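A protein chain is absent from this complex, but the other protein chains hold their places.
Labels for the chains are A and B, by order of writing; each one numbers its residues from 1.
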Amino acid sequence: MGPSLSIAGLEVRDPRGRVLLSVPALDVPSGALVGVEGPSGAGKSTLLFALAGLVAARGHVRWGAQDILALGSERRAAFRRETIGMIFQDFLLFEELSAADNAALSALFHPRKARAGLRARARENLTRLGLSGTGARNVTSFSGGERQRVAIARAMASNAPVLLADEPTASLDRAAADRLIDDLVTFVRRTGTTLIAVSHDPRLIARMDRVLRITDGTVSGDTTPNTAEGAQ
Amino acid sequence: MRLLVLLAMLATPVCALAQSHSSHDHHSHVSQHGDLRAVHAWTRATTGNTALVFMELENTGTDRLMITGAQGPRGAPAELVGFTLQNGQARLQPVDRMPLNAGHALRLEPNGLALQITGLDAALVQGEAFDLELQTDHGTLPVHVEIGAPDATGHSHAGHSH
Partner (left out) sequence: MMAVWNALPALWQDIVVMLLLLAPSVVLGGVVLRGFAPWPLVRAILWRFRGASVLFVALIAISVGMGIGLLAQERGLRQGTAQAADKFDLVIAAPGSEITVMMASVFLQPSDMALLDGVTYNEIANAPNVAVAAPLAFGDSYGAAPVIGTTAAFASYLAEGHITGRMWATSSEALAGTLVPLDIGDSFTPAHGHGDGADAGAHGGAQLTITGRLAPTGTPWDRAILVPVETVWEVHGLANGHAPERGAQIGPPFDPAYFPGTPAVVVRSDALWANYALRSDFTRDRETMAFFPGAVLAQLYQVLGNIREIMSLLVLVTQMLVTAAVLLGLFILSRLFRRQIALLRALGAPARFVFAVVWSFGAALLLAGAVLGLGTGIGAASVLSRVVSARTDIVITAPLGWAELHFLAGFISVTLILSLVPAVMVLRQPVVPSLRS
């Protein structure tokens, strides 16, 4: 069981002091699938980065008992290493490495004794995401959908209980996006991972347990469109 | 002003000449024992344990003298060495005995013949001096050695005629 999320008084400002995001209170239980939608520049990605402790912010972002904003930057990194996986719109893979090496990237900076386990899990993740047998291939030859699967395998290699996704389907065509949504949702449901996905993609949003709408830096909507799937 | 005059006097060869005439055996620039005369002995300041001593030797007598070695300060051993160039590397080769014919002079100078003191137990400080015993087949000659700069190429009074 992963940690639940509890936000209190979160506020992110730009260097000139303008408020980019303000979330007085928000709770997400462990294992929930949360979509974040809203117009461009409203603060969706800022929320995601604040949850990962990657931006300077005020207030509290508690994952379980741990307030990530109370940690220094190295302890935040260590926390992400264990708890949070991230994927991005354009995958951010190392084109020169194989799929398996990309998926097991974090093994490079984990202690030696943890590396074999990480590599095994990365391979396992690739298989689960339908990429069995392609691990040795260079990712340059991969389609967008395959790349995003490698990115998911990478994010989840350390068994992180939380996955933060920033527009995971925006670089894919419709068919590829649909297949990815299926695989992603199946993967996180099966592993009990908490997913928080920023997306413009209505098909992705439609598969979430709960949808937050962000406008002008505040949470302007909080709905649950898909209770049926969440109850499965 | 008096200091300046004194300095000027010290700097003139005449003054140095006058000094050399005033004393013989224990003068700081000239040592004489029997027929052997040693002039302008000097070495370079060093913190290492070896030093090369240079001087001008003159056999004023009628017999051939043989220089066999020397003894440095506080019993430090010393030997005659000759400069040679081997494969582009400067080397010092021991010279057991060095004859000095009657009426002849011998210059111990950089890149030539020298007395090498080994096993120095204290630094040689520029401006100070020490005594060295030059050993010959006619007895030993105490020589007063001035310590020059670490990169000195000659005695501070070299060129003066004593």
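Here is the rule we go by: contacts are C-beta pairs under 8 Å (C-beta built on N, C-alpha and C of every residue); 3 or more make two chains touch, one makes a residue touch a chain.
For clarity, every value in this text was computed on a predicted model and none was experimentally measured.
Trainee: List the neighbours, among the chains on screen, of the chain that has been left out.
Mentor: A, B
Trainee: Using the touch definition up top, pick the residue from A:L33, A:L54 or A:V219 that touches the left-out chain.
Mentor: A:L54
Trainee: Check the options B:M55, B:L113, B:L132 or B:I147 and report the residue that touches the missing chain.
Mentor: Result: among the candidates, B:L113 touches the missing chain.
Trainee: Residue-wise, where is chain A in contact with the chain that is not depicted?
Mentor: 45, 49, 52, 54-55, 73-74, 77-82, 84-86, 88-90, 92, 94-97, 101, 105-109, 111-112, 115, 154-155, 166-167
Trainee: For chain B, which residues reach the chain that was dropped from this view?
Mentor: 47-49, 80, 82-90, 93, 95-101, 104-107, 111-113
In the analysis below, only the chains that are shown with their structure count from here on.
Trainee: Could you please state the distance in Å, as a whole number, between where the Cα atoms of chain A are centred and where those of chain B are centred?
Mentor: 87
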